[in-house]
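Note that one protein chain of the assembly has been removed; the remaining protein chains are unaltered in position.
Residue numbering begins at 1 within each chain, and the chains themselves are lettered A, B and C in the order written.
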Amino acid sequence: MIVLMRSNATTRQISEVIAHIRAQGYDVHLSEGGERTIIGIVGNGSAIHPEQLSMMDGVEDVLKTSHPYKIASRHYHPEDSEIPLGNVVVGSQDLAIIAGPCSVEGRSPMLEIAHMLKEAGATALRGGAFKPRTSPYSFQGLGEEGLKILAEAREQTGLPIVTEVMDAALVPMVCEYADVLQIGARNMQNYALLHAVGESQHTVLLKRGMSSTIEELLMAAEYILSHGNMRVMLCERGIRTFETETRNTFDLNAVVALKQLTHLPVLADPSHATGKWEYVEGVALGAIAAGADGLLIEVHQEPEKAMSDGRQSLRPDHFAALVERVRHLAEVLNRRVPSTTSTHV
Amino acid sequence: MIVLMRSNATTRQISEVIAHIRAQGYDVHLSEGGERTIIGIVGNGSAIHPEQLSMMDGVEDVLKTSHPYKIASRHYHPEDSEIPLGNVVVGSQDLAIIAGPCSVEGRSPMLEIAHMLKEAGATALRGGAFKPRTSPYSFQGLGEEGLKILAEAREQTGLPIVTEVMDAALVPMVCEYADVLQIGARNMQNYALLHAVGESQHTVLLKRGMSSTIEELLMAAEYILSHGNMRVMLCERGIRTFETETRNTFDLNAVVALKQLTHLPVLADPSHATGKWEYVEGVALGAIAAGADGLLIEVHQEPEKAMSDGRQSLRPDHFAALVERVRHLAEVLNRRVPSTTSTHV
Amino acid sequence: MIVLMRSNATTRQISEVIAHIRAQGYDVHLSEGGERTIIGIVGNGSAIHPEQLSMMDGVEDVLKTSHPYKIASRHYHPEDSEIPLGNVVVGSQDLAIIAGPCSVEGRSPMLEIAHMLKEAGATALRGGAFKPRTSPYSFQGLGEEGLKILAEAREQTGLPIVTEVMDAALVPMVCEYADVLQIGARNMQNYALLHAVGESQHTVLLKRGMSSTIEELLMAAEYILSHGNMRVMLCERGIRTFETETRNTFDLNAVVALKQLTHLPVLADPSHATGKWEYVEGVALGAIAAGADGLLIEVHQEPEKAMSDGRQSLRPDHFAALVERVRHLAEVLNRRVPSTTSTHV
Partner (left out) sequence: MIVLMRSNATTRQISEVIAHIRAQGYDVHLSEGGERTIIGIVGNGSAIHPEQLSMMDGVEDVLKTSHPYKIASRHYHPEDSEIPLGNVVVGSQDLAIIAGPCSVEGRSPMLEIAHMLKEAGATALRGGAFKPRTSPYSFQGLGEEGLKILAEAREQTGLPIVTEVMDAALVPMVCEYADVLQIGARNMQNYALLHAVGESQHTVLLKRGMSSTIEELLMAAEYILSHGNMRVMLCERGIRTFETETRNTFDLNAVVALKQLTHLPVLADPSHATGKWEYVEGVALGAIAAGADGLLIEVHQEPEKAMSDGRQSLRPDHFAALVERVRHLAEVLNRRVPSTTSTHV
């Protein structure tokens, strides 16, 4: 951290800033004689509040010289983190393809689609039992009944289950049934929930908030990691911008930047990013070529009858074709989509 | 709701759309013979999923013809809702001025500032006991200890307490101490929390999410209202944009639009909206002149020592001057800031 | 400007950075011995490219310590700049109210509305002769014919004329007829045009680009000022955000911030900022209370027949009522709206 003093700062003001920094246990280095005095803080300075410093008399600005996240940083852990998920290892050469309907709508359609997805090449199954809906009058999900259906689908297909948890109080229940706890975009900064999933030591899929910066996403991950739970996968799902042709704007830069800034795996959700099924394949292929470690894809047998997100859901045959295109693309990227019958060793 | 069929839609496709609508219990009116067939749904159509319709063969688009919120709408309740808060009635001619530090930092400073604010003309006291912080390594608030200090401040000054609740599980505890439950911007779509504060029947201050639309804010309010809890105050606190000179962008349009779209009171938070104390007064005056029913202002005895948000906190003397300017402005707006010693009858 | 070296920067890398800075004629001050070496540049460093420095080996970051604008800055010119416009002085205690239709649609309606606006209290007349339209198939304005009509309206009413110029080649022609050259939002960074209006020495109304930052607006002003043309008025007209209820988002913060950062007058355009006439009055009053020096308001005799922007145009009676409300508000703000018959001395 570096403190820029105003050009007209008094000696007394400079001394008070130095005393403030020393009082928190840090040493300083001074650069005097130029246009203005610059005070460098020796060490990481993490106990110092930059805001407090910036309010002291004579201070012009306080400049941060490092990222605020630590455990999430690639400096802390230079190798890619690898997180097992069924027959793939996310973050390795493997590409994870997590697919399913937006909501679990009933036992029979869920089991049916689960088999279709397994057949088509999915590596994990997604489906919402608890649904965050903009309207209190919309379908809110089947709750625990939905979780039981998902568990049965896993039993029948062997596919691991990814499902959203929306409230800290429900973490233990969702852990009983799910392999991966999904934190939805609206809850990315629900800190009670982040603490709870951190404590759970369960694998977490953390989706970027729709107006969260890359740094805020990594800070949300840091909340989970700070509980010693290192099994965190990130997901770019589109951010909110002025564009109206698509539901959100898929931030391809974020995929590329995250792969450099952090060791955590990075997935892409082209269904939510676009909001229109006809744009899903293009964005999915682009994300993989840019370095994403996998995909989340919404699939529904009859999108026109889906209780939510039908507009952005692929039909199973489109999904199967997409998996084939991803597999083909993986070849030139030195990645692979495991065949559905293979088992990870 | 109106369904536009594609210009090449077949008679069979049109019949299937009509059958789908009738199956949900609605009648239709057809406009044929033009460039394309248009199907109007008679009644409010609230049981119909527009997304399902939009996925049916032959459908070009589905257009909504009304707002999705109901109880929050001014159509539902044409008169301004009035919500008592200490010696003011929010939503009436009165202007509410809710002030205090970002966080409760200790008993003695909190009691001291409470008296100063009462003196200066505040109508309610704010302070965070549970703090949503971007970093897990930052100060997270004093918890229940903080709530007790706030209750003591109320006892001493008579000012009602506004404080944030961040998790559904904590609603009962916060209700014990606080007069108003604040839902922070990051939790505007934490539906478990919205349900819980709705159930509580406690007065709620609902802050707009930093990237939420006006309609989404009203839908979040609808979650609370749908539990029969009509005591909801909205708050514009700035939205996230590309601008970097200020922390957020205060959306003045939203203040004006909300006053027309809903009967609920609308407050303004210029502290978070600007992030810089030197811009707080200008934005506060602008919001009041545009029709806001009150203000949330961060005030700290020593902003340079604040544990959070010092950069945007006013000193008590600045705050007192601001209250005077608001009182002066109120005169030409047919509004009033009650004097601190008056009691509302 | 300050250069942060990486913690592992070599002595040689540090020497090369210093040599680079000295080669441009600046001295440096070093802070060594801390976590990293910091190199401060003595003087304003304006001849140095921060980007070049940031690419040198061993450099972590280059931090700017001052605003890039100079003549536009309040440091350069602490007093408010005052710009005469008809019977007001913009930037003084006077409030300017510039009103008129979006486009000049014909001689007779323009003359009619000009008299109505004069009567209602407008201090200047606006109207577009050259229209920037999203579609090549929309009405593009009457061109020079429109300018002649505006000049006739001035002759009849005494109101000065504000009209947009869209291309550098047209600046001389527009100068012949208009009192104020308006640079529209889409052209805020049309540098050929900025140079041309700078050269003209004519009064300029510079509208903020719909996705331009406050700093970029001031840099665009700097282009004009750098030609010695000091008669520049700025205008906040709403920025582009994710919100869809309104056409743009009026950035009230910008009004407040600009009044502190620059000496140039700041106007507000609530018509474009909201896109809906029913929100214009609220935003107009808010802008004035926050410190704006005047307003741009679209007014049309029959908004439902306007060739453009009818949705956001006030009827003359609404406009007259708005002027009265502004005049009333001005009293408590120590500002004034001159009466239409007064002449500025």
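Keep in mind that, in the parts below, a residue touches a chain if its C-beta (ideal position, glycine included) is under 8 Å from a C-beta of that chain, and two chains touch if they have at least 3 such contacts.
If you're wondering where the values come from, they're calculated on a predicted model, not measured in any experiment.
K.L.:
If the full complex is used, which shown chains touch the chain that is missing here?
P.N.:
A, B, C
K.L.:
Touching the absent chain in the whole complex: find that residue among C:Asp179, C:Asp293 or C:Asp309.
P.N.:
Reading the full complex, the residue touching the unseen chain is C:Asp309.
K.L.:
For the chain not shown, which residue from A:Glu155, A:Glu278, A:Glu302 or A:Asp317 touches it across the whole complex?
P.N.:
A:Glu278
K.L.:
With respect to the chain omitted from the figure, which of A:Val42, A:Met173 or A:Ala290 is a touching residue?
P.N.:
Only one listed residue reaches the unshown chain, and that is A:Ala290.
K.L.:
Check the options A:Val42, A:Ala169, A:Val256 or A:Ala320 and report the residue that touches the missing chain.
P.N.:
A:Val256
K.L.:
In the full complex, which residues of chain C touch the absent chain?
P.N.:
Touch set of chain C with respect to the missing chain: 46, 49, 51-57, 68, 132-137, 140, 166-170, 186-187, 189-193, 210-211, 216, 219, 222-223, 226, 240, 303-311.
K.L.:
On chain B, where is the contact patch with the chain that was removed from view?
P.N.:
2, 4, 27-36, 38, 40-43, 60-61, 63, 65, 211, 240-242, 244
K.L.:
Which chain A residues touch the hidden chain?
P.N.:
211, 213-215, 238-239, 241-246, 248-257, 259-261, 273-274, 278-279, 282-283, 285-291, 328-329, 331-333
Quick note on the criterion: only the chains that are shown with their structure count from here on.
K.L.:
Over half of interface residue numbers shared between chain B and chain C means same, under half means different, so which is it?
P.N.:
Copies use mostly the same positions to touch.
K.L.:
With centres defined as the mean of C-alpha atoms, identify the chain lying farthest from chain A.
P.N.:
The chain farthest from chain A, judged by C-alpha centres, is C.
K.L.:
Round to the nearest whole Å and give the separation of the Cα centres of chain A and chain B.
P.N.:
About 27 Å, centre to centre.
K.L.:
Nearest whole angstrom, what separates the Cα centre of chain A from the Cα centre of chain C?
P.N.:
40
K.L.:
Where in chain A do residues touch at least two different other chains?
P.N.:
As it turns out, chain A has residues touching two or more other chains at 211, 240.
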